[in-house]
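Only a single protein chain was left out; the remaining protein chains are all shown in position.
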Amino acid sequence: MENLAKETNSPLGPAMMRVAAELYPICRSITGNGLRESLRILQNCVPLEIREVPTGTRAFDWEVPAEWNIRAAWIKDGSGRTVVDFRDHSLHVVNYSRPIHARLSLNELRSHLFSLPERPDWIPYRTTYYRDTWGFCLPHRLLTSLADGEYEVCVDTSLEPGNLSYGELVVPGRTTDEVLFSCHSCHPSLANDNLSGMVVAAHLAASLRQRQNHLTYRFLWLPGTIGAITWLARNESVVPRIRAGLVLSCIGDSGPFTYKKSRRGDAEIDQIVSHLLSPESGDRLIDFTPIGYDERQYCSPGFNLPVGCFMRTPNGCFPEYHTSADNLDLIKPDSLSGSLAMLQRIVDVLEQNRFCQNLNPKCEPQLGRRGLYRALGGLSNTGLEQALLWVLNFSDGRHSLLDIAERSGIPFATIAQAATLLEQHELLVSETPSPTSGR
Amino acid sequence: MENLAKETNSPLGPAMMRVAAELYPICRSITGNGLRESLRILQNCVPLEIREVPTGTRAFDWEVPAEWNIRAAWIKDGSGRTVVDFRDHSLHVVNYSRPIHARLSLNELRSHLFSLPERPDWIPYRTTYYRDTWGFCLPHRLLTSLADGEYEVCVDTSLEPGNLSYGELVVPGRTTDEVLFSCHSCHPSLANDNLSGMVVAAHLAASLRQRQNHLTYRFLWLPGTIGAITWLARNESVVPRIRAGLVLSCIGDSGPFTYKKSRRGDAEIDQIVSHLLSPESGDRLIDFTPIGYDERQYCSPGFNLPVGCFMRTPNGCFPEYHTSADNLDLIKPDSLSGSLAMLQRIVDVLEQNRFCQNLNPKCEPQLGRRGLYRALGGLSNTGLEQALLWVLNFSDGRHSLLDIAERSGIPFATIAQAATLLEQHELLVSETPSPTSGR
Partner (left out) sequence: MENLAKETNSPLGPAMMRVAAELYPICRSITGNGLRESLRILQNCVPLEIREVPTGTRAFDWEVPAEWNIRAAWIKDGSGRTVVDFRDHSLHVVNYSRPIHARLSLNELRSHLFSLPERPDWIPYRTTYYRDTWGFCLPHRLLTSLADGEYEVCVDTSLEPGNLSYGELVVPGRTTDEVLFSCHSCHPSLANDNLSGMVVAAHLAASLRQRQNHLTYRFLWLPGTIGAITWLARNESVVPRIRAGLVLSCIGDSGPFTYKKSRRGDAEIDQIVSHLLSPESGDRLIDFTPIGYDERQYCSPGFNLPVGCFMRTPNGCFPEYHTSADNLDLIKPDSLSGSLAMLQRIVDVLEQNRFCQNLNPKCEPQLGRRGLYRALGGLSNTGLEQALLWVLNFSDGRHSLLDIAERSGIPFATIAQAATLLEQHELLVSETPSPTSGR
C-alpha cells in the first residue's frame, strides 16, 4: 500500500464541477433526448462518439426499448394551482412514465405518488422502465399537505420507436490490449450517482489523449444495464482484448475510496487498485457481488471480465442516495480531482506493469562492471540497488513488477525504474512488448 | 453459519429414550447374542436387515473372530456371598473374557480385577477381544473392601465359531449416490457411547423412509473396527457411490455439537456440517485424526471416503466416558431429538445442494419480463431477487449452491429456492440430476 495525497487542489476540480452543473438539471433516462443532450455536453471535453441503437434491437436476452421523451408533467389541485411540476425537478416524474391527462380524486391519485416519510423534504427517484404505468415523486411534507378533492394530472411523455444512445471513445495505444472505463449516464438530476463518474471519465479520457500510451483505453458513457448489455452484444470481438476495466460511480462525494473487486478477485486490476488504496485513510476493498452497477454485466459468468467498480461511498451507503439530496452540494471539486488523480495512478501502474525474464538467471550479473552498483563495499545497499536485485531475482516470468514491488516493499515506481535500467543493459527482457520500447 | 434452535421438544425425544432404556441392560459385544438382540429391538423402529458373517471370514488384514456369549459371571467370597455379579451390570465382566471356574486367593484374583481409584463408585469398561484372558470390573470402593481369603470365581462364557452380526438398512432415492450413516453398536451398558447414536440413526432412517429422497441413504449398526472393516471388505463395489457420510457417536449428552471433519477436510459433508454448526452456541469443528471411531476405517488412505464424525461431547472428553456413569441419566430426550433435527438439516442440504449452469451466461437475463423482478426501479433488491442474481452469476459449474450461499451470506434455503425458480424458467440447469426433477 502506498500512501497517497488523495485530495489535490487541481484546477480540474472546479472545471469538472462546472460540467456537472451544466448536466445536472437535464432529465436523463435509459433512452431519449436528455441522455443524448448530456453526451453532447461531454463532447465539449472529449470527442466521444454518440452511438444510436434502434428500438427493438436484440441484445442477448434483452431488446432495446422504445425511446422515452418528456415534455411536461404536472399536478394541479381543484383550484387550478400547480402543486407538482416536472419543470421544478426532473425527479418529480417517475422515469419512463406513460402519458396521461386526467382528473382523479386524491385517493385515486395516491397510488401514483411516491415520497419518503423518513426524509419528508426529499424527492425520491423511481423508474418504471418495463411496466406500463405512470407516477410522480414528491416530498412527503408536500404529499401530506394535499387536501382531498379532485386533481388534474398531466404526463406529457412519448414512448415510441427510436434509439438507445451511448457515448464511446477509444484512445489508441501502442498495443491493442484495452482498458475499459464505463459509467452509467442514465440517471436524471443525481449528482454523485452518477454525474461524478461521467465527468471524471471525460477528464481522464482527455488527459490520456494528451500522451503516448502503451495500452488502448476505451471509455463508455451508457445507460445502466441495458446500455452495457447492448454494448457487449455489439462488441463481442472486443471483449478478449480487455485486460482490465473499471466501472466508475459515486466518485464525487467526500468519502474515502471503495473498490469492489472483479468477480475473479485476483485480476491485475484488483491487485493494482488494492495496492494503491490507503486503508489507513479509510479506503476499503470489498468482494465482488452481483448487485451494483454494470460490473454485473461485465462480470456475468459468460464474460467474467477483469472489471471492478471504483467508488467513493457506495450506492445505498449514503443517505442522499437516489433522492433529490444527491445534488451538486454533495459533490466536491477536490473529491472529483482526487478521484481523477487516483485513476491516473492506476493507469500509470497498468502502463508499466509487466512480466520480465532475467537474461542472466544463473547467479547475479556483475552490476558493478556496468556502473549499476556502488564501488565501495561494506555498506548497505541503496534503494535502487536493492530494487535491481529484487527485479533480477524474481523476473522468472511468474512475478509481475507489481508482484515484486509488493513482495519487496519497494515502491512500484522504483521497481519499474530498475526494470527499465536492466532492460537498457540487456539483462532483462519484458515478456510482453515493453511500454517504453515503442514496439 | 445459520443459527439453529438445537433443542426441540419433539415427541421423538421420549420415544428415543424408551428405545435406549430397552437396549441399556443388554450385554453387547463385537459378536454374540447381545448384539443380535439389540439389532432386533431396533427392528421395531425400522426394518433393518441383520447380516451374519461367519467366524474366520477374511476382511483385509483381519478375520472375523469367534463368537462370544455370556451366561453368567460372578465372584463369591469365602462365605459364599456373591460380591460381584454380572447380572447386576454388564460392565462387571471384561468383555470377551474366556470361561473360568476356580478358587483363587485375593492376591491371585487381584490381577484380574479392574477399578477406577479416582472414581471409586464407578465401574470401568474393559475389553479383551484379541487376548485369551478374563477379568472383572468393579467399583474401587468395593475392591478395597474385599477381605483377604479365598474367592470362587465363575465366568460362564463361550468363545466358539459363530457369526459377527450387523444391521443394515438402505433407503433408496432417485439416484444411486449414497449417504452413509454408521454407528458402533458393540458397547454394553453405555448410554451416550453409543445407544445415543444407535437410536438416533434408527429414527433418522425411519423419517427418511417417510419421504421421497433424491439420494440413497445407507445406515449401518455395526461393531466398532471389525464391523466397519468387515462391511468395507464385503462392499467395495458400493464404496465409489458414497457421496457423503457421518459416523454417529455420543449424541445424547447435553453438550454442544462437535464435528470432526473427514480426512479430506474439504468434502461436501465437511462444508455442510460446518455451515450448519453454530459456533456462538459452542459448536466446534475439529480436524480429522486417525484416533476415534469408524471414521478411522472409512478414512483409511485406501478409501479416503468423505465421512466425518458427528458428536456432541467427544469420546474421552466427558468424565463418565467408558464407565458405568455413562448411563441413562447422562442422555436427555431433548439432546437426542436435537441431534436428530440437526441430522435432518444436514440431509436437507445434501438433498438440494448441486452445481448448476447458467443457460444465459452472457449478461443477466431480463428477469422482469418473467415476473422475477420488481416492477418499480430505484429501490434495493429484495432477498429473493438478490438470490436470483447470485445464483445466475455463480452458476458456472464450479460453485455449488452451498458455495453461493456462503459467498453471498444468503440462507441456503433461499438460494435453493432461487435455483429451483430459475430452473423452472429454463434459465438454469443442474449439472447432476436435480433433486426435484425426478430424473
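First chain written, first letter: the chains are A and B, and each begins at residue 1.
What we mean here is this: a residue touches a chain if its C-beta (ideal position, glycine included) is under 8 Å from a C-beta of that chain, and two chains touch if they have at least 3 such contacts.
It should be emphasised that the depicted structure is a prediction, and the values quoted were computed from it without experimental measurement.
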Out of A:Ser29, A:Ser249, A:Ser262 or A:Ser395, which is the one that touches the chain we can't see? A:Ser395
Among A:Glu168, A:Glu364 or A:Asp403, exactly one should touch the missing chain; which is it? A:Glu364
Using the touch rule from the top, list residues of chain B that touch the missing partner. 59-62, 94-95, 124-131, 133, 225, 228-229, 232-233, 263, 287, 289-291, 296-297, 299-304, 316, 322
Quickly run down the residues of chain A that touch the omitted chain. 358, 360-366, 368-369, 375-381, 386, 389-390, 392-396, 407-408
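By our rule, only the chains that are shown with their structure count from here on.
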Counting only Cα atoms for the centres, state how far chain A is from chain B in Å. 55
